[in-house]
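One protein chain omitted, others in place.
And then chain A:
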Amino acid sequence: MKLVKFTKKGIYCIPGKFYLDPWLPVDYAIISHGHADHARNGMKYYLCQTDSKAILKHRLGADIHIESLNYNEPKMINGVQVSFFPAGHVIGSAQIRLEYKGFVVVFTGDYKVKNDYLTVPFEPVKCHEFITESTFGLPIYNWLPEAQLQQQMQDWVIKNQSHNRTSVFLGYSLGKAQRIMKMMEHVDQIYVHSAIHNLNTAIEGSGISLPKTELLTYDFKKEDLQNKIVIMPPGLLGSKLLKKIPNAATAICSGWMQIRGNRRWQAVDAGFAVSDHADWNGLLSAVKATEAEKVYVTHGSQATFSKYLNEIGIPSAEVKTEYGTEEEEKEVVTDKNVSS
């Protein structure tokens, strides 16, 4: 049975006549989540999960044609039953389940298996064919439990405060930023960059409550920020705005920070392996839970991960897509974008 094929424009559902996270303009696009490499401009119609709708409109324009579905709410498109299941990646992220004449394909988009207590937790879905990401598909990537990671980050903030330093976390506006907010809730006052603030406003507009934050304006008072917590997008590393923050200690939050060489490369004070992607064991457990007959591995370590799956008896193939690495998910934010 051939329900989907991999084309130049993206993953195409043959009977349904629609695309999943296409990277070139198409008529009908079903979007897994709001990151720039999955939700792109130029589609005639968009379909996404309910919590993603406001995010997509915020990022792609209020005038896009967009429809949404709740998790596990089926919709028939040209005889194909489409439904969304939680991917646990960022708010509104979904695995896309396609069913046609009893044959089921699931495309994960991006996902993480561990609960971050903010996004709806990942839910395994049984299927015949499973199309999975593999951003961190090497056995060196295994994340700490959320509580332990949170403890490390809070300890770092407290240590900074004892040295009269302001703690600055660098993380993507969608996903990482809200997660850091959650981890730092009640530790101290949190200031966020306008790119994050605007996205938060969009998210809250669709009825989701987020931890309380202040907008970091360009003309902030130094004494207000002293010893507090600031979250800004990674593109602002080295920016004037960051340099203006008094006595800043900066930390990059990214799965790549698991490797010392990557931590040392960036001229920052700390690196925390906070990732919104599945780690090695997460990928393996997700694949196994689907009981799929065939696993297609996309962006990341597709060659390695699919080779390993084949070796442990799970038929698999790698697929080239144009989705980014975690690093490239970041939006372009520079000093110039700082508006308040």
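Keep this in mind: contacts are C-beta pairs under 8 Å (C-beta built on N, C-alpha and C of every residue); 3 or more make two chains touch, one makes a residue touch a chain; residues count from 1.
Everything below uses one rule, namely that contacts and distances are computed from a predicted model.
*Asks:* Given the options "Tryptophan synthase alpha chain", "DNA ligase (ATP)", "Spermidine/putrescine transport system permease protein PotC" or "ATP-binding protein", say which is the protein name UniProt records for the missing chain.
*Replies:* "DNA ligase (ATP)"
*Asks:* Which residue among A:L216, A:A270 or A:A292 touches the omitted chain?
*Replies:* Touches the omitted chain: A:A270.
*Asks:* Using the touch definition up top, pick the residue from A:T7, A:N142 or A:N247 that touches the left-out chain.
*Replies:* Checking the options A:T7, A:N142 or A:N247, the one contacting the hidden chain is A:N142.
*Asks:* Just name the one of A:Q258, A:S275 or A:T290 that touches the chain not displayed here.
*Replies:* Answer from the full complex: A:Q258 touches the omitted chain.
*Asks:* Write the list of chain A residues that the hidden chain touches.
*Replies:* Those residues of chain A that touch the unshown chain are 138-142, 238, 256, 258-271, 304, 307-308, 311.
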